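Below you will find the structure I want to go over with you.
Note that one protein chain of the assembly has been removed; the remaining protein chains are unaltered in position.
So that you can tell them apart, the chains are marked A and B in the order they are listed, and the count of residues begins at 1 in each.
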Amino acid sequence: MKRQGIAEALRDGIAEEMQRDQRVFCIGEDIGVPGGWGGAFTVTLGLDEKFPGRIINTPIAELGFFGIAVGAAMMGSRPIADVQYGDFLFLASDQIINNAAKLHYMSGGKVSVPLVMRAPVGATGRGSQHAQNMERFFTGVPGLKVIAPSNAYDAKGMLKAAVRDDNPVLMFEHKLLYGSKGARAEPGAVDATSDIPEEDFTVPLDKAAVLRAGKDVTVIAWLLMAHFSMQAATRLAGENIAAEIIDARSLSPLDWTTLAASAKKTGRVVIVEEGPKTGGVGAEIAAGLGERVPGLRIERVASPDIPVPFTPVLENAYRPDVARIATAARRLVAQTQPLRRDL
Amino acid sequence: MQVKMKMPDLSTTEGTDIAILKWVVGVGDPVERGQVILEVETDKAVQEIEAIATGTLSAQMVAPGDKVPVGEFIAAIEVSK
Partner (left out) sequence: MTGGNQPEFLLGLLERMIEIREFEDGVKFLFLEGAMPGTIHQCQGQEATAVGVCSALASDDFITSTFRGHGHALAKGLSVQEMLDELFGAASGCAGGKGGSMHMGNMDKGMVPAIAIVAGGIPLAAGMALSFKLENKPQIVACFFGDGAVAEGAFHEAVNMAALWNLPVIFVCENNLYGASTRIDQVMKNTRIADRAAAYGFEGETVDGNDVLAVHEATRRAAAQCRAGKGPYLLELLTYRRTGHSRRDPTHYQPKDEKQAWFARDPIDRFAAQLQADGLIDAEGVKRLRAEVTKRFEAAVEIAKHATQPTLADLETDVFAEKEVA
């Protein structure tokens, strides 16, 4: 057992999968430069020495190299393609959405695309084009799996499961959760370390995780917001409000079984999302829970409908924080009676 | 054996009728599959309609000036082979 952050755990996970299966390779910008950074967030640091020729550095050409990764996957390779900032996924959208996600269906099941894609998201003082939460643009795309681990254990386990899955899987990672050290450390980083076992393990791609049980209100969140929600739960517990915190983890498909069971239990749901409220993933969660649990009270805590501002006072207002999460939970509890079980 | 031809779906706007301009082949004339037999006008352009079978044109079922919807019968060909 060892304690690791997400960047280290991902690095080990990628290395173990490349060791286990010769068909796995990484492709991206600045990921395998000798003496380089190991990618913008150090995840592939040192892997080019361990696996010569299988950490492929590309020109700045996201559309091109994501398409190349899709093509290689069709022939049986198992690539891991990454963008330096999630915002750059837009450039590769045609290859991800029109090709990778559709090829299995439009071939009548004859072609598979065992492709893993990785993208860092989250507002971190770099301005609106290096800051978006991109999950909303890629969830609900038929044929594409979308995951968003919030801690090192889940990140490593889901990465491995994704590599072994025969479908395209897009994994979102949060810049403030990597735990990168030294020159690549992020101001405002949150501890997302976990105890990582020695033996091989995977985490399912389609299951949410109940981080904390509670009977009064359900809080559904992912990535950085999962951590803030846990902090809010501690605060609320001091006010005798027992919040159940669920890390959604799997955004496409959503784990309706876990989410709906909790919503039925508490009758009150707060959905926390970093990113504009209108049309976010939270909108889908709200609609789906509304259909499944009659009489449910729902509130979304999300960013305002604005591009991400630069100046810290505005960026901090953009990002939902512990206080806003606790306020929403408190408000729902005060306004509503528990669901009547006999209805 | 008679093969009947329908007005093909040539117009770019859904649901608009197609105007008959002129017959290029007469009743009783031999036709080959692919041969132009009729000129029509859609909302966008003058287009040519080709015979879908080889034989003899046995009936002209529309006349110049008619406005014909897609799918309506326009001609019959007595197939020779």
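The rule is simple: a residue touches a chain if its C-beta (ideal position, glycine included) is under 8 Å from a C-beta of that chain, and two chains touch if they have at least 3 such contacts.
All of these numbers come straight from a predicted model, not from anything done at the bench.
Novice: Quick check: which displayed chains does the absent chain contact?
Specialist: A, B
Novice: Check the options A:53, A:187, A:238 or A:294 and report the residue that touches the missing chain.
Specialist: Of the listed residues, the one touching the omitted chain is A:53.
Novice: Specify the residue from the set A:14, A:70, A:192 or A:208 that touches the hidden chain.
Specialist: A:70
Novice: Identify the residue among A:164, A:207, A:264 or A:277 that touches the chain left out of the display.
Specialist: Counting the whole complex, the residue in contact with the absent chain is A:164.
Novice: Going by the touch rule given at the top, which residues of chain A touch the chain that is not shown?
Specialist: Touching the missing chain: residues 23, 25, 53-54, 56, 58-59, 61, 63-77, 94-95, 98-99, 103-112, 114, 142-143, 145, 164-167.
Novice: Hey, which chain B residues sit against the chain that's not shown?
Specialist: Residues in contact with the chain left out: 5-6, 8-12, 33-34, 45-50, 52, 71.
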